[in-house]
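What follows is one structure encoded as structure tokens, with my remarks underneath.
Just one protein chain is left out here, and the rest sit where they should.
Right, chain A next:
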Amino acid sequence: MAIDCLVLGAGQEVGKSCVVVNMNGKKIMFDCGMHMGHHDHQRYPDFSRISRTGDFDSSLTCIIITHFHLDHIGALPYFTEVCGYKGPIYMTYPTKALAPLMLEDYRKVMVDRRGEEEQFTSENIEECMKKVTAVDLKQTVQVDKDLQIRAYYAGHVLGAAMFYAKVGDSAIVYTGDYNMTPDRHLGAAQIDRLHLDLLISESTYGTTIRDSKYAREREFLDAVHKCVTNGGKVLIPTFALGRAQELCILLDDYWERMSLKVPIYFSAGLTLQANLYYKVLINWTSQKVKDAYTTRNAFDFKHVCSFDRSLINAPGPCVLFATPGMISGGFSLEVFKHWAPYEKNLITLPGYCVAGTVGHKLMSGKPTKVNVDRDTQVDVRCKIHQLSFSPHTDAKGIMDLVNFLSPKHVILVHGEKPRMIALQGRIQSELGIQSFCPANNETVSIPSTHYVKADISDTLRRHSKCPNFKFSKTDSGENSDTGFMPTPLNPLQVFDDRVTEGILCLDRSKKAKVVHQDEFLGMLGAEKHELQFAYCCQVPIGNLGNAIETEVANVLPVIDNGSWLHLLTGKLAIELNDVNIQECGEHIQVESISISVCLNDDCPHRISETNLNKSEAVYFCCTWLAADEPLARNVISTLRKLELSTNLTTAG
């Protein structure tokens, strides 16, 4: 069986994230985004590749949306209301609450833009959201009998989640956008150690390593402060949600500390309304914000008020948050046209702007003029500050996550081709994990895990329960230095040689069975064939002197078999370390090795040539089982080296 991943969007680019994964017969669509840089059919994923007939309900098991950014959810109302998908849709509670605001904001921008045809209506958005099932973090959701999904905290924006999906024995994780370091209002991504066939990860900053976030935030605050002190206006184009709240917490806090009175505006009532959602969903923010909510909810901004269009050309400094981000149109573009020509003013841009947007044009080089549409050109004399902190993980974070999860395969999406290829190389060479970065509309197939399920016999289970295991608990602390906190799984791993006492029986017609080797023959109805080893070893009696030799008849009764064995035990104890030697009357027992004094002159096990006559030597007959062959050889070589002395017997 294979897992097939059809990349419909965000393949070697950022925008319209959409991956359709076919795993053991279940087809899951991860994200359903739109591309901000395109205004034609390319803005949406090519859904016809899922089903030629347009019967999406039978070709998809479910849709999973990771977060409310338009490049992840922008095409959803179109897909459900225009294309007619009616199946289940899953997203986290905050995403379900906040996505309609994002979509509505975007819809307005589209309609406002001249000549733009409406892709979906407000009612479409509303109807679409009704089909959504909200999920909580870590909650295991049974989509159907075979498909299980689970969300993990991803940082990035409020409600962003990585999704785990499992069908049968195969499992994958799709990360969406994530952040491995906590910021002012959100925590860091967090996931369990999972057994994965595949990890599909974003790779926006696949080659960037970022330093301290606080220094970068400082730069931003300094730039804003400098601008307003000089009487300038600051335009912060953002999307209604996410970055807006993060920067607002930052500014509100700074204003409070510096006792600034310059007004901070939000462009539409929209973003203020979003703050209400943030207040209710505060459990999805960072620990610090969460802990403080009873005394003061961090989203109760003190210095923020709403903006009126008439204030665009009002004198005096101000800070304005305006939608949409990247200045792709709408109100932020309108304000941009008014404010960009003045040197005093400041425009902040996010770390990433999609190609085709005004934001992207401003970032590439230092343009003095920008064409905002076919017949409008704007002079740009204001300062541009590019925010260097981003809610995306950097290369180290991606490598840490891949290393932590150690999936069998990695697919990279949501990034630029050169960076992705560099990262792909690192994952393969440093972590030894096969990885891919397919382009849009390509399919990657990887093998899926399948378990043979075998019934374990009680005997074997009892044996493998005995307490001489080496326990190794997975150390969840080992990754703590990465700033990334995995939740402990507590798996108990058992290393035991006696695993090899188990025997797997696979019958074509019956369920597989695992039994203990002792039961195995009984099950077969066969009789065990005992393999034994024997060797009769000659040990010369040295140091005995002639006197004794003449009185052999008198001496031998004194030095009886027991004495010889006792002597031998002492010698063996010195020679063999860590072996339990037991004297059992007529023989010595070492594991399965049995040693006794041999009085049979015709003993068949006297294989070696004998060069001493009977009275000069004592014979020890040894028998053992295959398991103790190396030990037995050790015993025999010890025996051979021995010159047994009877001197000791006088003491005994």
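We adopt the following convention: a contact is a pair of C-beta atoms (placed from the backbone, for glycine too) under 8 Å apart; a residue touches a chain by one contact, two chains touch by 3 or more; residues count from 1.
The criterion applied here is as follows: contacts and distances are computed from a predicted model.
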item	value
The complex's invisible chain, by UniProt name, from "Beta-Casp domain-containing protein", "Ubiquinone biosynthesis monooxygenase COQ6, mitochondrial", "non-specific serine/threonine protein kinase" or "DNA primase"	"Beta-Casp domain-containing protein"
Touch criterion as defined above, residue of A:2, A:110, A:137 or A:223 at the omitted chain	A:137
Full-complex contact with the absent chain, from A:454, A:581 or A:617	A:454
Given A:517, A:561, A:594 or A:638, the one touching the chain that is not displayed	A:517
Contacting the left-out chain in the complete assembly, out of A:97, A:165 or A:236	A:97
Contact set of chain A toward the excluded chain (per top definition)	93, 96-97, 100, 129, 134, 136-142, 145, 169, 273, 276-277, 279-283, 293-294, 449-458, 461, 464, 489-497, 499-509, 512, 514, 517, 520-521, 524, 526-536, 604-605, 607-608, 623, 625-627, 629, 633, 636
